[in-house]
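Have a look at the structure below before the remarks.
Here is subunit A:
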Amino acid sequence: MAEHLLELRDLSVRFHTARGLVQAVQGVSWHLDRGETLAILGESGSGKSVSASAVMNLIDCPPGEITSGQILFEGRDLLTLNEEARREINGRRIAMIFQDPLSHLNPVYPVGWQIAETATAHGTPAQEARARARELIARVGIPDPDAAMRKYPHQFSGGQRQRLMIAMALALKPDILIADEPTTALDVTVQAEVLSLLGELQRETGMGLLLITHDLGVVAEIADRAVVMEGGRIVEAGTPYDLYHNATHPYTRKLISAAPGRGEMRADRAPVTPLLSCRGLRKEYGSFTALKGAEFDVMPGECLAVVGESGSGKSTVARLVLRLEEASGGQALWKGEDLLTKTPREMAKVRRQLQMVFQDPTQSLNPRMSVYEIISEAWAIHRDVLPKSRWRGRVQELLEQVGLKPEHADRYPHQFSGGQRQRIAIARALALEPELIICDEAVSALDVSIQAQVIQLLGRLRDELGIAFVFIAHDLPVVRDFADRVLVMQKGEIVEQGSVRQIFDAPREPYTQRLLAAGLDPDPEVQARRRAERLALQA
Partner candidate 1 sequence: QEGRDVTIVLGEEVDLVEPCMATRSNIGRIVLQNISETLTELDVRGDGGVMPRLAESWEQVDDNTWRFNLRQGVAFSDGSAFDAEDVKHSFERAQSPEITCEISRYYEGIEITPTVVDAHTIDFRTEPAQPILPLMLSLLTIVPSETPMEFTREPIGTGPYALAEWNPGQNIRLERRDDYWGEQPEVTGANYLFRTDEAVRAAMVQAGEADIAPSISAIEATDPAMDKPYPNSETTYLRIDHSVAPLDDIRVRQALNLAVDREAFIGTILAEGTEIATAIVPPTTIGWNSEITPPPYDLERARALLEEAKADGVPVDSEILLVGRTGNFPGATELYEALQAMLSEAGFNIRLQMVEVAEHEQYYSKPYVDDRGPILVGAQHDNSRGDPVFSMFFKYDSEGRQSGIADARADELIAAATAATGDEREQLWSELFAYLHDEVVADVLLFHMVGFARVGPEVEFEPTIATNSQLQLAEIGLK
Partner candidate 2 sequence: MSDTTTVPVPPKPAAMRERPALLRLASMLWADKFAFAAALLLLAMIGCALVGPWLMGDAAGGQNLRARNAPPFDLSRGWLYVLGGDALGRPLLARIVVAAQNTLLIAAGAVACSMIIGTTLGLVAGYRGGWTGEVIMRLADVIMSFPSLLLAVIVLYMLAPSVANLVLVLAITRIPIYLRTTRAEVLEVRERMFVQAAIVMGASTPRIVFRHILPVILPTLLTIATLDFAFVMLAESALSFLGIGIQAPEITWGLMVSQGRQYLTSAWWLAFWPGLAIILTTMSLNLLSGWMRVALDPTQRWRLEIGGKRNG
């Protein structure tokens, strides 16, 4: 057997918890060669991030424990190297893009500095490192790179932060890039750019790319090989084509068949009085206008999808409506009353009817509360919803509905995977059975099968309880399956809105057209064809 650039052999990782041991990774083996892209697909919570962290030596031991296995990098076992040697490898030879950009960026340092630090930590002169950082920021498509260098993480949108994370990892052109869900928060056009950037680097430096993703389209687009994980084990491996067409393991088959975007689009609905209608909603950050007068309505029981460019102000709309930030102008009429002028006391009354799933699930869960406490807090706040004796039962029910286990109720947020946390956040929003839920990239970190399950759940709630959704997403197939109407945003403006059929079948605006065209198909064959077309077009 030839020496691989990176090889995992029989890796097992477990965690100590109050409730016993959690076996996160069990006997996982895979390898990655120079210039190759290996995709890890799999169920949310199946150990993808943990195995990647093991490569980076980032598992806290204890409570974590690597019980078996080897991680061979150019033939050397990383697990036996001393700290100094690991440090030399980290960042320079192997870099990682973390799944959860917000918490992985240091809140108190400007992002330019943080990106440059990757280089300076390995001896690059500061000047050079800054230049490189600036270049990378520009490369990942952040507007006004010079200003961005000096800004702090909280001043960026979710997708922008993810791209900063990418820039940080690429700073030293590593030999191996471990990308943990690098494009979950990116709209398809930006995603395409980022993927092509990665591809370019790969060609240029022979970088090995380990891509953890749930997006079959991405796999189809760039992966050379893929492995599928479930429950801490690798259940199947092969080329994307093989997996897509000839999957043998039932889980893989379930995954493939769950790929969204193939269902019926929802029929147009008769107009009714809107639940929420925004008029001229504006938000300025200093001299920068993040939102330039958004106007839209949300009807009761409808799903309004908001798609658009990363950084176009989608999350801002949500934050303004919920009064998490004060708007610079405009109105947000909730059943005819302006939310933006309500006093905190009045606002508290409406809150029950208006819930949100945040884009960064990790940060939105209180790390000191158990899952049970997090979800049941809704009822503790609104006493009339559910008697206390039924809380536990209902929490378990909600957890099961979003694909978690009842016993997860007593765990704490940090003990979950990214996708699991996102589901906890969803369960929390559902607990109150509000009239409107704003989902900000609420299913982006879920593998397609769970995603399908959650979407199904949301759909059921919409139909049965008449809950309306504002569904901020970049995943067009999901939007296509779930939304009633679609709103397209770009640069702080709503460029187009209409029924889902109208947008998907007959987009008017060029941006919308571009967006739709950039979508990736889960079928590697289709995707290969498109790629060829694209290349031909460029030539």
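General observations
We adopt the following convention: a residue touches a chain if its C-beta (ideal position, glycine included) is under 8 Å from a C-beta of that chain, and two chains touch if they have at least 3 such contacts; residues count from 1.
On the choice of candidates, all candidates are chains of the complex that A comes from, given by their letters.
Worth saying up front: this structure is predicted, and the values here are computed from it rather than measured.
Touch, as defined above, links subunit A to just one of 1 or 2 in this complex, and that is 2.
Contact residues on subunit A toward candidate 2 in their complex (touch as defined above): 14, 16-24, 43, 45-47, 61-65, 102, 154, 230-232, 251, 322-324, 344, 348, 351-352, 354-356, 358, 360, 363-368, 370, 377-378, 380-382, 403-405, 407, 412-415, 425, 428, 432.
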